[in-house]
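Mind having a look at this structure? Questions to follow.
Every protein chain but one is kept in place in this view of the complex.
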Amino acid sequence: MSTTAATEPAGAAAGAAALPRLRSILILGTACLVTGISLIPLYIMITTALKSESDIFAWPPVWAFEPTFQSFYNAFFLFGGQNVLVFLFNSVLITGASTAFAVTLGAMAAYGLARFKFAANKHLAFFILSTRFAPPVAFIVPIYLMFNAVGLIDSQLALIIFYTSMNLSFVIWVLRSFFVEIPVELEEAALVDGYTRWQVFRRVALPLVKPGLAATAILSAVFSWNEFLLASILTQRDAATIPVYLSGFSASMGIAWGEYMAVGFFAVAPIMIFTLVLQRHLVRGLTFGAVR
Amino acid sequence: MPRIEFDRVTKRYTADTTAVDALSLTVEDGLFLCILGPSGCGKSSSLRMLAGLESITEGEIRVDGRRINELEAGTRDFAMVFENYALYPHLDVQGNLAMPLIARRMPRRRIAERVAEVARTLRITEHLRKRPRQLSGGQRQRVGLGRAIIRDTRTFLMDEPLGHLEAYLRVQLRSEIRRLHERLGATTVYITHDQEEAAAVSDRIAVMSDGRLQQLGTLLALIDNPVNRFVAEFIGDLPIVILPAALSSDGLTTVLAVGESRLPLTPEQAHRLNGATGDRRAVDLGIRPRDVALHAEPAPDRIAATVSVTEPQGDATVIIAESPIGRISARVPSHGAPKAGDAVHAAIEIERLHVFDGDGRNLLHREAG
Partner (left out) sequence: MNLHREKRRTAFGLISPAVAVIVAINIFPILFALYISLHFWSFGRGEPRFAGFFNYEELFYDDRFINAILTSGKFVFLAVAIEFLIGFGLAFLFNQKVRGLVTLRKIAILPIMVMPLVAGLVWFYLFNENFGAINWFITILGFDKVAFLTDLDVALWSLVAADVWQWTPFVMLVMFAALQSLPEYVYEAARMDGLDRWQTFWRVTVPMLKPSIMIVVLLRIVDSFKMIELVFMMTKGGPAGRTEVLPWYLYVTGFQSMDLGYAAAMAVVMLIIITLVTQIFVRGLEYREGQE
C-alpha cells in the first residue's frame, strides 16, 4: 500500500511542532489566566491612583469611572512638597551608583576568582556567596551603630556602600560562572600578544560576558531601587529614597489611598519599563551559566 | 529479522528546503547497509525518519511490508546509536544501560542480569558505576552500543557513531560493530561520510547527495561502475581524474579527443557513446589514477604532461602531473618513478575509462544484471 502526498494527513506533515488545536487553546488560556493574575493588582493600583476620593472608597467597587489626576497632584505637590523630587533623586543616584559599583567591583572579583588559582579561592568564593543569605534585618542594629559612628547616617553614601555590598555577592556568583565558561585560550593568546592581565580582563574577557553583565546590572538595580528596611533605618530626610517616602505616608495622613497608589505607581513604573525593554538579557544571562 | 523499505520518502522542512527527495531503497533482512555521502546530503534525515525522530513529509517507510510512518519512535523496535552518544548525564553507565529495559518494565533482577551481560560483551564492566562525563569517547560509545543491544531488537540504526573518536578507536570499534551485527543476525543501517569506514563495515553502500540516492551497491561496484560523476568523484581512495574531452567519429572509428591526444574506443564503448550523445559531442573523461600508466615516449593516444608533485606511498607512488587540458594523477610503482619536472606521457587504460555527459551521467554505466 503506497501513499502519495494527497493522502498524507496534513497535520502530521506540517511538523511535530503543531499541537492539536484544543490543547493549544487550553495552554494559551491558562497562560492568559496567570498573566491576568499577575497584572490585576497592578491594574488596581493604577486605577486607584486615577480615581477620585469617593470612587476609591465606594462599595461595591467602581469599575468604570472618571479618571482624575488629583491624587498625583496631591502626592507630589501637597503632601511631599519638594521633597518628592529629592526622594526621586536619591533613589536614582543611589541605585545608579550602587549598581555601577557592584557590577564593576563584582566583575573584577569574579574574574579574579575564576582565573587565578590560589589556596583560599574556593573558600573565598563560598564566603562571598554565603553573604547573599544573610538577612539584612539581622544587621540593622550594628549597621546603624557603625554608620552612626562615622557620621554617615542620612547620607546617600551609606546606602550606596550598603547596597553595593548586598549586590556584590549575587553579581560575583553569576559572573564567576560566566568567566569560567570562556575558553582560556582566548586570553592566553592575548597574553602572548603582550597584553597585561588587566587589559586581558577589560578587552577580552569582559566583552564576552555581556549577557551576564546586563542581567546582574538589571537585578542589582531592581534590588537597590526596591530596598526598604535599611533605607528607612539609615536615612531620614536628606537621603531618603522612595520606599522610605512611601512608608512614611501612612504615619502622617491616615491612609490616603489615591496618593499612595500614585506614588506606588512611580515607584514601580521605571523598573517595569526598564525590565520589559531589557527582558531578553535577563533570561539569556540566567541560562548562560549561573543556573545550572 | 525485518526488511526495511523506503518508498519515495521525502522530507521537506519548509517550502524550499528539501532534505530528502523521493528516496527509495530496500534493506534486506540481515543486511548491513551504509548510507554514505557528504554533509547535508540527507543521510541523517533519512535515518531519523526511519527511527521516528522526524516526521515523513511524503512517501512511506515499511517494515516487513507494514507501514510505520505513524508509529512513535519507541514502538518501532529499532535501537539507535547516536553520533554524540546521547547518554543520560545524570545516570551512571548502569543506569544508562538499564533505561530501555526500565521503559519496558522488566523486573529489576532481570535488568541487572542483562546489564551485566551486555557490559561483559562490550568490556565496560569496570565502568558501570561511572557517569558519562568520567568516560572517554570510546567508552561512551560502547555504552551507547550497549544501550542499543540490550533490548534484543534486531535492527540497529547508527548515525555516524564513530565520528567523534580518534582514528585508532574508529578502526577498533567498527570491527566490533561488524562482529556484533553478525553475531546478532541483525539488520543495520549505518550513516557515515567516511568511505573507508563504509567499505570496512558494510555489505552495501548507498551513496546520497542533495537528498537523493545516487547509487546503491558494493564498494567495488561503485568504484568500477559509477552511475554519475558525483559517485565517481566521491568514492575511491585517490581522486578520480577528470579531463574535458570530445567525441569524434568519422563513421568507421570513434575516438575520444582529449586535448591533442586521440583515444581509440572499443566498439562497445563507441556504440554506446554514439547512441547516447547525439549532437552533443563535448564530454568529460574520467579515469582512476591506478588505471593511468606513465611512459617516457609520446604517442597519439597518450596525454603529454609535466610532473609537478610526487607522493611516495611505500611500494607505490602517486604522481601528479599538469597537462594543457588538466591535472592528471597516476599511481605507479615507486621503483623507477618519474621525478618532479619530468615530462611524461600518460596512457589511459581504455577498458576502464568513464565518460560523463554535461549533466554528470556516466554514459558508459552498466546496469546491474
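For reference, chains read A and B in written order, and residue numbers begin at 1 within each chain.
Just so we're on the same page, contacts are C-beta pairs under 8 Å (C-beta built on N, C-alpha and C of every residue); 3 or more make two chains touch, one makes a residue touch a chain.
Just so you know, these numbers come straight off a predicted model, no measurement behind them.
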As a test of the contact rule: which chains in view would the missing one touch?
A, B
Please identify which residue in A:L157, A:V180, A:A214 or A:I271 touches the non-displayed chain.
A:I271
Who touches the missing chain here, B:A79, B:L162, B:L219 or B:L364?
B:A79
Give the residue, chosen from A:S52, A:T68 or A:S165, that touches the chain omitted from the document.
A:S165
In subunit B, positions touching the absent partner
51-53, 72-75, 78-80, 82, 84, 86-91, 99-100, 102-104, 131, 133, 147
Missing-partner contacts on subunit A, residue numbers:
17, 19, 24, 27-28, 30-32, 34-35, 37-39, 41-42, 44-45, 48, 56-61, 101, 105-106, 108-109, 111-113, 116, 118, 124, 128, 130-143, 145-146, 161-162, 164-166, 168-169, 172, 197-198, 201, 222, 225-226, 228-229, 233, 242-243, 246-247, 257, 260-261, 264, 267-268, 271-272, 274-276, 279, 282-283, 286-287, 291-292
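Rule of thumb we're sticking to: only the chains that are shown with their structure count from here on.
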Which integer distance in Å separates the CA centroid of subunit A from that of subunit B?
56
